[in-house]
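A single protein chain has been omitted; all remaining protein chains appear in their positions.
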Amino acid sequence: MGLTIGVDIGGTKIAAGVVDEEGTIRDVHKVPTPDTAEGIVDAICSAVSGAGKGHQIEAVGIGAAGYVDDKRATVLFAPNINWRHEPLKDKVEQRVGLPVVVENDANAAAWGEYRFGAGQGHDDVICITIGTGLGGGVIIGNKLRRGRFGVAAEVGHIRVVPDGLLCGCGSQGCWEQYASGSALVRYARQRANAQPENAEVLLSLGDGTAEGIQGRHVSEAARRGDPVAVDSFRELARWAGSGLADLASLFDPSAFIIGGGVSDEGELVLDPIRKSFRRWLVGGEWRPHAQVLAAQLGGEAGLVGAADLARQG
Amino acid sequence: MGLTIGVDIGGTKIAAGVVDEEGTIRDVHKVPTPDTAEGIVDAICSAVSGAGKGHQIEAVGIGAAGYVDDKRATVLFAPNINWRHEPLKDKVEQRVGLPVVVENDANAAAWGEYRFGAGQGHDDVICITIGTGLGGGVIIGNKLRRGRFGVAAEVGHIRVVPDGLLCGCGSQGCWEQYASGSALVRYARQRANAQPENAEVLLSLGDGTAEGIQGRHVSEAARRGDPVAVDSFRELARWAGSGLADLASLFDPSAFIIGGGVSDEGELVLDPIRKSFRRWLVGGEWRPHAQVLAAQLGGEAGLVGAADLARQG
Amino acid sequence: MGLTIGVDIGGTKIAAGVVDEEGTIRDVHKVPTPDTAEGIVDAICSAVSGAGKGHQIEAVGIGAAGYVDDKRATVLFAPNINWRHEPLKDKVEQRVGLPVVVENDANAAAWGEYRFGAGQGHDDVICITIGTGLGGGVIIGNKLRRGRFGVAAEVGHIRVVPDGLLCGCGSQGCWEQYASGSALVRYARQRANAQPENAEVLLSLGDGTAEGIQGRHVSEAARRGDPVAVDSFRELARWAGSGLADLASLFDPSAFIIGGGVSDEGELVLDPIRKSFRRWLVGGEWRPHAQVLAAQLGGEAGLVGAADLARQG
Partner (left out) sequence: MGLTIGVDIGGTKIAAGVVDEEGTIRDVHKVPTPDTAEGIVDAICSAVSGAGKGHQIEAVGIGAAGYVDDKRATVLFAPNINWRHEPLKDKVEQRVGLPVVVENDANAAAWGEYRFGAGQGHDDVICITIGTGLGGGVIIGNKLRRGRFGVAAEVGHIRVVPDGLLCGCGSQGCWEQYASGSALVRYARQRANAQPENAEVLLSLGDGTAEGIQGRHVSEAARRGDPVAVDSFRELARWAGSGLADLASLFDPSAFIIGGGVSDEGELVLDPIRKSFRRWLVGGEWRPHAQVLAAQLGGEAGLVGAADLARQG
């Protein structure tokens, strides 16, 4: 009793998980991610049915990248799937016969961490997911804050450099371009190009060229002390921390939770983020400081969060 | 019945006003602002007593510039008064014998506009006060959001230019340095210096020098079409609008309310702010847009808001 | 007598022109630009032979995009042709039996303007070519200044925005990304996207979409007063002028000459460039100012300049 399903739509797999009231995943069913927008709807339904088999399911929560409307029903725009004003809730409800809630995936992950991970015990917390891109979710007063139209907490797209780098969103200088896994790789490639003698370990992990450097190479090289890799993480952290300082000025949460692939490096990245955060936090000595914590649920935060949001109705 | 007092601490006057449940000011008492921190506490008590004479007052709300703690009791830091961890609530309560609430002044003004001004009918609204500096207040879900520690909504100190202008807060590149009355004057002086032939009206309003230009000259000259004055407002609006776009990405409110002295210029400044807001709003065509509205309460917003916050307890 | 040939390597045509001592083109021969690096060498030789037929030619000057070494013999790197340490001088000399000088194309154009165009009478002049990209050439003390290694005057790649836009050169924030024809189109598209109601003329000239806007549409629309097109030129001019101010701080020339496709718009673009130049010129009132002049030779500047440089040996 009290079981709900959370759905995570990944680039290669769609995962549906049966989650209980303690946030434990009881069962998971995965299907490959189809190419077409309609195919993905089918696959979601199929994953939900597969996972739910043999369970008494109350509701379904779907985490989707992109803008979700304030009714948590329609995907207004998805960056990677051709969904434009897609009535995802209605479609899936008709097919699976359960109440469905659609939520932005970073919001869902934030909720997961707030309920069952690093955010437990905090009333006001911001979760930042640093993966290929940069997403986030905002909990204030123990509620997920979605804004008037459902599209709040798009933290990756505040402008941190006027006339800065072009962003996939069409704007320039977005935080995501400076504090994400993609940015980390760019930092490493640029530095390895300019100073190959300081990137020997890093270059040895890939195909030997700066262009061949991948995110996992930077992590591995940084752990082994490669100067360019360490410096690339420091640059990422510089931007991540200064952005957190902006969020602290605006939201004043009690904690930031850092999740996503980059955060797997733990203190290697968290420690310089904290330093940069303190460097740029306005009014530092006259105010209490938010903690900067590592996420605890890893890649399951979104699925667990979506399931829990569905339970809450 | 239902009367409370709101206090506004200005640079030259401290005003205490008796406010009813409809936000109407029934009575005002003003005293000069003393030089010393302790003198100002005395003056606040004196103004409250003066205003309250003959009224049945339930509570007092004080709007103060600076950081106010989460209990709305202590001024952690004030930029213009030597208050550091000042227990203002306790001091005034002991003296006036009424329940006291202390609130950041920009928060109070935001609340005033939300309750009785341009924000009526909105659940999620951000009020920006563009005076000499740049302040703000955030209402989400019909509640003033003060953050975990009381110091949220410091909108003027998000960093919009890395390595940018020094700010009084100790940081660099704060939004306040680019979108405030002080910034407007700087824009006008720089331009008048470089292109005096395009600033004839503007220069004629002061002492004839670029350094002599004051904010009111820029407003007057802009109304008369002076190219440098118009361009200075446009520059201010460019920065104001791009900052609103950042806030929309984070908070997704249904409306922004622009108050403060600069906003007295009305459409002269609001129209270019709206254009810049739309220019920089991320995801523009795929999302509903917040309105950008003029404040309605003028300089009384803070006093009225503080009084109402005191009523709400 | 006194005839030399100048060669201009364009994207679609390679032009060889016979030029006399007054800078007059007596004869031109054009051939299509081949796809391969070696094919282009062949085509240059063929164009030179074709143009020289019936003339007594003393020498050949070739203007090439990219880095040319200090001996004016080898193309170290070309951005659009697969030339890497290409011994162009030797190859062409062997084939056409004439002395050959290789020169960076923007340097050649600058020399052409200095000798026969807007730069006549100036001893110290900088020519800026604003086409798709941004190139330049520097004449100091009546000599073309190529630097110690031949690669001076790469004006398009000074960094004007830290952490700014990615550039084809591998760096970020290069001037070329903000003050070029490509930048102009980007400005227009971004603005038309955000404010289609202010871009009606501009959008009507292309396929109706922001993405369909081309450079020639912006020019035409600006002449017709389209607000977005005018504003896009103003943005280009803002960056062009501030960059000129930097160059004035460093080189203090008596004149800047603005050539390239964008400059075909004449005062539409020159007037705002001059204003921005004056806005940002350091020490403005205490120093004589360089003039900002329109180029006079149009697209022939490079060919004529290369021919004249060959004559000078």
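For reference, chains read A, B and C in written order, and residue numbers begin at 1 within each chain.
Basically, contacts are C-beta pairs under 8 Å (C-beta built on N, C-alpha and C of every residue); 3 or more make two chains touch, one makes a residue touch a chain.
Just so we're clear, the structure is a prediction, and the values are computed from it rather than from any experiment.
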Sole contact to the chain not displayed, among A:His55, A:Lys91, A:Lys143 or A:Arg278: A:Arg278
Listed residues A:Asp163, A:Glu220 or A:Asp264, member touching the removed chain: A:Asp163
Touching the absent chain when the full complex is considered, from C:Val28, C:Leu88 or C:Cys174: C:Cys174
Among C:Glu22, C:Asp90, C:Asp252 or C:Asp271, residue touching the chain not depicted: C:Asp252
Which of C:Lys13, C:Lys53, C:Lys71 or C:Lys143 contacts the chain that the document leaves out: C:Lys143
Touch criterion as defined above, residue of C:Ala37, C:Leu98, C:Val151 or C:Leu166 at the omitted chain: C:Val151
Chain B residues that touch the omitted chain in the full complex: 161-166, 170, 172, 178, 190, 193
Absent-chain interface as seen on chain A, which is shown: 162-163, 190-191, 193-195, 275, 278-281, 284
Interface with the undisplayed chain - residues on chain C: 67, 76-77, 84, 122-124, 138, 140-141, 143, 145-155, 157-162, 169-171, 174, 242, 245-247, 249-254, 280, 282-284, 286-288, 290
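Going forward, only the chains that are shown with their structure count from here on.
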Contacts common to chain A and chain B (chain labels): C
Same vs different contact residues, chain A with chain C, by half of numbers used: same
Whole-Å gap between the CA centroids of chain A and chain B: 34
Chain A and chain C: spacing of chain centres that average the CA atoms, whole Å: 45
Contacts with two or more other chains, residues of chain C listed in rising order: 162-163, 190, 193
